[in-house]
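Worksheet for the structure shown next.
Of the protein chains in this complex, all but one are displayed in their positions.
Should a chain be cited, it is by its letter among A and B, assigned in written order, with residues numbered from 1 in that chain.
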Amino acid sequence: MKNAVDEKYLISPFLIVPLMYVSMVGVGVLNFQRELAEHAGYNAYISVILVGISLHFIIWMIYKILSSNQAGLDITVINNACFGKIAGNIINLAIVLYFFFGAYIEYKAYIEVIRVWLFPAMKILPISVVLVSFIYYTVSGGFRTVTGLCFLGFLMTLIFIIPENLSLLPYLHPLNLMPLLNHSITDILLSSKSMLYQFLGFEALLLFYPFIKSPEKSQKWAHSMVFFVTLLYLMVLIVTFMYFSEGQLREISWPTLNMLKIIETPVFQRVEYLAISLWLLKNLSGICLSLWAACRGMKSVVLQIKPRMSLLAFLVGFLILECFLKDRSSFRWMAEFYSDVGLYFIYGYIPLMFIATQLRKTWNKG
Amino acid sequence: MTSEFKNLGELLQLSRQSSDFKTTVILLGKQEVSIFYYSTLIDAKWMQQHLILVLQNRSLDSEIKDIEDIKAWIPINDVEITDEITTIQSKLLKGYAIVQLHENDQKCLLVNLADNHGLRENNDTENEFSVVGPKIGFVEDLDTNIGLLRKLLNIPNLIIKEIIVGTNSKTKVAIIYINGVTNEQNIQTLEKRLTEIDYDVVFDSSLLDQMISDNSFTPFPLFVSTERRDRVVYSLTSGQVAVVSDGSPYIVTGPATLYDFFISAEDYYLPWILGSFFRLIRIFGVIFSMFASALYVAITTYHYEVIPKDLLSPLIFSRQYVPFPPFFEVLFLEITIEFLREAGARLPTKIGQTLGIVGGIVIGEAAVQAALTSNILLILVALSALASFTTPIYKMSNTIRFLRFPIIILSALWGGIGIFIGVGFLFVHLIRLRSLGSPYVVPIFPLRIMEFSDSFIRSSFQILNKRPQRLRPKSSVKYLPKKAVKQKNNLDEE
C-alpha cells in the first residue's frame, strides 16, 4: 500500500472546478452540435439534459467508490484490492491506455481545427515537437502545475464564451426550436451517446482524488461543475440551433467557430482566429490532465515505472502516432472506439465498482 | 572562521608588505607603545586627537602597568582587548588600529578608527522615484541603512541578524525581520541559504538575490530589490524578510510574488481609487508591452483576415515598400530600442538625454523614410518600450523587455497559435516558480480571492488591515481600522 499524498502537493477543494471544466469541455464543443442533430434533429437538447442528469449519478458513485477507502487512495489501488494483483493491474493498464488515447484524440482533433481554419499547409511535426515539449514541461511540474494550467484554460475560455453568445442575439431565431418533441426516444438516446463522448475525460477524478485537500468538500463543486457544464453545452447547443437553420447546420463542420465568424470587434475583424488560438490553452490543459492521470496510473501498474519515464514514453508515443496515423479514417475509427469504450467505462465499470466497493464495505463491517 | 596566522607577529609581518600599513611608535613615560593600522582605512586626524594625544597627556601623570589602563583612558567606546588572531585580523581590515604594549605581546588593544570616506552623502531615491511621499533611499553603508529603518520602525521587535558572506570580502549581511510577525520558517530558510553561499566578493545585494533564489533558470527576479525605505518597511510590516549587504544601497525583500513588482509606494499615498487605476494601467502596460509587436508579426505575416477593413489601407500602405518580412522588421526596431536603452544607461545623464532625442526622433524618422520599417510598427514598438518602463522595479522591467523576443519568434513561426504557446509556457513557468518556497503568482494561482484586495487593485485602508495570508504571518492583524465615517450628506442632512 502506498502512502497518501504529501500535504504540500494537495490542492484546495475549490480547484476541482477548473479541473472538471477542462476535462468535460473538450475540443468537441466546437463541433458537437452537428453530430447531435444528426439523430435527434433540433430536439437534441433533450439528450444533453439526459446525459447531464446521468452524470450526476456517476459523480456521486465515484465519490462513494473513492471514499470507501479511508486512506483516500486512487482507483488503481482499489482495483488491486478488489480484483487481486494481476486482474487489478490489467484493469489499471486499460485505464492508463484509455487516458492516453483520450489525450491523443483531443490533441489530434485540435490539430485538425488548426489545419482547416488557420494553416492548411502546416507541417505537423515541428508544432507537435513544441507542443509535446510544452506538455512535458507542464506535466513534469506535477499536479499543481497541471491544475494551474487548467485554471488558466478555464478562465480564458470562459471569458469569451458568454460574450460570444450575447453578440449573436440579433441573429437568433427561437422558432427553430419548434415544434418540441418531434423525434423518437431512440433518436434522442442515440444523440445522448454522442453527447457523452463530449463529456468524457472527467474520469480523471478517479486518479486525482487523493490530491484534493479534504475531498468530501469538493463533491459539491464537482456536482455544480457537472451542472454548469451541462448548462454550458445546453446554451451553446440552443444558441446554435437558433442561429443556424437545420439544412445549414448539416453542411457545417465546426458550428461553434462558424458562429464566431459573425462577430466583429474594432480591433479584430475575425474573432475566430483569436478564439482558435485561445482554445490552444484550454486544449493543452485537457491533454496535460489526461496524461498526468495516465502517468499516475502507470505508477501502480506491475512495473512500477517512474512517472517521468512513462510521461516521456507517452509523449514519444504521441510523436510516433503523429507520424504514422496520417489518414483521417483510421483516426475516426479510433475516436469511435474510444467513445464506445468511454460509454462502457462510465455506465458499466463505474457502477460495477460502486457495487463492489459497497459490498466490500458491508462485508468488512459484518 | 580560521586564520592562517599562528600569532600576531606573523600577521604583522605579512601586513607590512602593503605600503599603506603603518606602524607608529609613541613613547608614554618610559614605555614604548606600538600602534599598527592601515592608513587608508582609518581617520588620521581622529587618531591623532583621540588616541595619540590623549595617551600622551595621560602618561604624564600616571604610569601604564597593564593594557587595561590604556583601554580606560581612550575616549572611544569601540575598544576591545583580545588575543584572538582571527578577530584581530578582521578588525584590522575593517579600520581598527592595533595597540600593542610590549613587543611580542599576544594580547592587544583594538581601537575603532574607521573612516567612512568614499560614501555618498545624497540618499535620494533616484531610480524609484515617486512624486508624492518621502524620497528617502538607502546608501552604501549598512549601519546607515539599518538606522534609517529603525527611525521608521520604532519597535524593539525589529530584529537584525548579521551573517558574514564572501570568502574575500567578508561582507556583513543583515537579515531584517519583525519578531512576532514574520514566519520563522522564512527566516530559517533565508539564513540557511545565506550561510551556504560560497562566493568571493559580495558587491551588492542583487548578487545575493540571485544566489539565494529558488530557481536559477528563470528570467524573473524572485526577490524584490528596492532602494526605497518606505517600501522595505511596508514589506517588513506585512511579514516579509529583508536582506541587505554592507556596501549596497538596495535591500532585498522576500518571499515576493509577481504582483509585488508592479506595486509602487505611491499607490498607497494616493486615494485608493487612483492607486488601483494606476496599478491596472501598469498591468495593462506590461501585457501590451509583451504582446503588441508579437501581435503585429502574427497578423501581418499570417492572419491578414483579422485586420479591420478601415485599418487595412493604412497598414498595407505603411508596409508597402518595406523589403523585409515583418519578423525582421520588428526585430530590427526592437533591437534599435534596446540599443538606445542600453546606450542611455551607460552614458552620463546629459549625453544620455541627447542620445534619446537622436535615437527616438532622428533614427525613427529616418528608418521610416528609408522604408526599413513601417510607421505603424514604429508607434507600436515605441509605445511598448514606454509601457515596459512603467514597471516600478527595474529588474522586472528588464525581464518584460526580454520576454518579448521569444514571443515574437513564436509568433513569427505559428502566428496566433505561437503567441498562445508563448503565453502557455510563460504561465506554466510562473506557476512552477517559488520564492523562498512560496508560490510566485499567488493571488491568481493558487486562487486567493481575499488577496486581490492588494494586488491588481489597491483597496482602501479599511480593508487592508490584515497581513497577506500567503506569507503565513504569526499575527495576521496589522491594525484595527476605524469604522467608516457614515456621512449624512444626503438631501440636506435631512
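As a convention for this text, a residue touches a chain if its C-beta (ideal position, glycine included) is under 8 Å from a C-beta of that chain, and two chains touch if they have at least 3 such contacts.
Everything below uses one rule, namely that contacts and distances are computed from a predicted model.
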{"item": "Protein name (UniProt record) of the chain left out of view, among \"ABC transporter ATP-binding protein\", \"Pyridoxal 5'-phosphate synthase subunit PdxS\", \"Probable tRNA sulfurtransferase\" or \"Ger(X)C family germination protein\"", "value": "\"Ger(X)C family germination protein\""}
{"item": "Contacts of the hidden chain among displayed chains", "value": "A, B"}
{"item": "Residue among A:Thr186, A:Gln248 or A:Thr265 touching the omitted chain", "value": "A:Gln248"}
{"item": "Candidates A:Ile53, A:Leu125, A:Ile159 or A:Val267 - the one touching the absent chain", "value": "A:Leu125"}
{"item": "Residue of B:Gly95, B:Gly239, B:Pro326 or B:Pro392 touching the missing chain in the full complex", "value": "B:Pro326"}
{"item": "Full-complex contact with the absent chain, from B:Leu315, B:Ile393 or B:Ile407", "value": "B:Leu315"}
{"item": "Contact set of chain B toward the excluded chain (per top definition)", "value": "299-302, 304-305, 307, 309, 312-317, 319-320, 322, 325-326, 409, 412-415"}
{"item": "For chain A, the residues touching the chain missing from this view", "value": "116-123, 125-127, 129-130, 133, 170-171, 173, 175, 178-179, 182, 243-248, 250-252, 254, 257-258, 261-262, 264, 269-270, 272"}
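By definition in this document, only the chains that are shown with their structure count from here on.
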{"item": "Whole-Å separation of chain centres (CA-atom averages), chain A against chain B", "value": "46"}
{"item": "Touching residues on chain B, where the partner in the complex is chain A", "value": "302-303, 305-309, 413-417, 419-421, 423-425, 427-429, 431-432, 441, 444-447"}
{"item": "Parts of chain A lying in touch with chain B, wherever the complex brings them together", "value": "11-12, 14-15, 114, 118-119, 122, 126-127, 130-131, 134, 137-138, 141, 144-145, 147-149, 151-152, 264, 266-270, 273-274, 276-278, 280-281, 284"}
